[in-house]
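One structure follows; several queries about it will come next.
In this view, the complex is presented without one of its protein chains, the others remaining in place.
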Amino acid sequence: MEKNRLEAFSDCVLAIVITIMVLEIKVPHGHELADLQPLVPVFLSYVLSFIYLGIYWNNHHHMMHTVRQVTGGILWANLHLLFWLSLIPFVTGWMGENHFSPLPMALYGIILLMCAIAYFILQYLIIRAQGEDSILARAIGRDLKGKISPVIYLIAIFSSWVSSWIAGALYVLVALMWLIPDKRIERVIEK
Amino acid sequence: MEKNRLEAFSDCVLAIVITIMVLEIKVPHGHELADLQPLVPVFLSYVLSFIYLGIYWNNHHHMMHTVRQVTGGILWANLHLLFWLSLIPFVTGWMGENHFSPLPMALYGIILLMCAIAYFILQYLIIRAQGEDSILARAIGRDLKGKISPVIYLIAIFSSWVSSWIAGALYVLVALMWLIPDKRIERVIEK
Amino acid sequence: MEKNRLEAFSDCVLAIVITIMVLEIKVPHGHELADLQPLVPVFLSYVLSFIYLGIYWNNHHHMMHTVRQVTGGILWANLHLLFWLSLIPFVTGWMGENHFSPLPMALYGIILLMCAIAYFILQYLIIRAQGEDSILARAIGRDLKGKISPVIYLIAIFSSWVSSWIAGALYVLVALMWLIPDKRIERVIEK
Partner (left out) sequence: MEKNRLEAFSDCVLAIVITIMVLEIKVPHGHELADLQPLVPVFLSYVLSFIYLGIYWNNHHHMMHTVRQVTGGILWANLHLLFWLSLIPFVTGWMGENHFSPLPMALYGIILLMCAIAYFILQYLIIRAQGEDSILARAIGRDLKGKISPVIYLIAIFSSWVSSWIAGALYVLVALMWLIPDKRIERVIEK
């Protein structure tokens, strides 16, 4: 019951975050192909952020599946995660409007890093609440992807002053890494 | 359980997409009838897109009714569909603000085409997951409407440079075609 | 099951409609009391529309409670109602920004009238689907409020060219009339 409401609220916030990004793609006044051109980077950053939010929704959904009792800590860790995710439309818009210049690129990475840390905290609290024989702990195993991602974000943040291309490529790399369906949790539940 | 969350998330995204379109109908500063006039095409394109999104919600709702187990593929195919649907407010606003000039008309059709393709992929994955005796496969039968629509979109896209009226009429035609209640799935479930 | 999704979708749309109205209360640039003054009519129209949408949500909620099977007609009648309700933020913003001048006042009434008609159609279709011994039919009885409201809206629409005050007072009157808790349905269900 309580879990349902936590999930419903998170779903709603994620659905809103994912769709208000579209509001950053401002309708151009002209009606030529040239009027669409400045929107290309805005569109590309929208695609990237959409995939990231999709991944978060997907993983959140699997993780919550293992939760039995929602503690106060889990509630707040979840809100903390939603807070950082809610800033993604802002950094997406800034990155897109400035055609991937260094600072917006770095800030995008910082927000992704904060999301990853917030997700890690939530995961940690759920595992702790589940006790010794935690399904989630077994499911994520060594959690390689979860540990490598923040490192790549950090490299991307610093490399964005060298080249926006490197930073961008690293963000795409992490997204692709997670896009590969994460069947770990499904597998353990089946057992 | 899992399906519920997928539906709740999709409902929420569709509800937001359908309502943020209204934000494109900008409140005019004057208070005369003449101030409303430039909003007429914006309003008309809002009506058309509202109907399209209503149809998608309706069909999505029927299709999901037949799903038993949500696979990773279905999850992502669903997000992929939501991605293209989320771009409808943008093209609706652009089409309305430019009084149905060729390029916005064509882009509107391109997005509708992408939505149709994304819907087709989702449908295909659900049928595949259901195995040989798929309820959905039996329900859609030869899926005539699903196959004709993309063809009409393509014709509309190219005809928008000839005349916006033809393209517009074709978009309305497809919408009307789908508005006729799709009782196929209901019928098969009853059996 | 199906009804749940219809309700969830309607709730979501209504929640969004009710909250995006707030976006029309634009944050003023100054920080004096005088900067808030032009927002007073915007705020007042927000309050009125909030109450109207609250009433619709409330009644929709009671009406849906009596529905057993969702037909295609009910689905579309519901979307039709949501369409007109989704236009309330626009007319609210226009009315507020123009300090209740005649045309915006009249348009506000027209949208309210369309909402009332759409609600009436939905109610009619539900009663028809429930057959002879319809709970809803017994609950609404002669539906006096439902029949008087459109008449008052019509009077208000025409009187807005005489005086915005009369029209405004009539809109407030209808809202108050409905605010009195509608226990009809609850009573019949209890029986």
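Just so it is clear, A, B and C label the chains in written order, and each chain counts residues from 1 on its own.
As a convention for this text, contacts are C-beta pairs under 8 Å (C-beta built on N, C-alpha and C of every residue); 3 or more make two chains touch, one makes a residue touch a chain.
Because the structure is a prediction, the values reported are computed rather than measured.
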The listed residue (A:Q37, A:S101 or A:S163) that touches the chain absent from the view is A:S101
Which of these, C:A15, C:L44 or C:M177, touches the one chain of the complex that we don't see?
C:A15
Had the left-out chain been drawn, it would touch subunit C at residues 7-8, 11-12, 14-16, 18-20, 22-23, 25, 27-33, 36, 47, 50, 54, 57-58, 61, 65, 179, 181-183, 186
Tell me where the left-out chain touches subunit A, residue by residue.
1-2, 5, 8-9, 12-13, 16-17, 20, 23-24, 72-73, 75-76, 79, 82-83, 86-87, 89-90, 93-94, 97-98, 101-104, 107
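In this section, only the chains that are shown with their structure count from here on.
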Of the chains present, which has its C-alpha mean closest to the combined C-alpha mean?
B
Per the C-alpha centroid definition, the whole-Å distance linking subunit A and subunit B comes out as 26
Per the C-alpha centroid definition, the whole-Å distance linking subunit A and subunit C comes out as 37
Could you list which residues of subunit C touch at least two other chains?
12
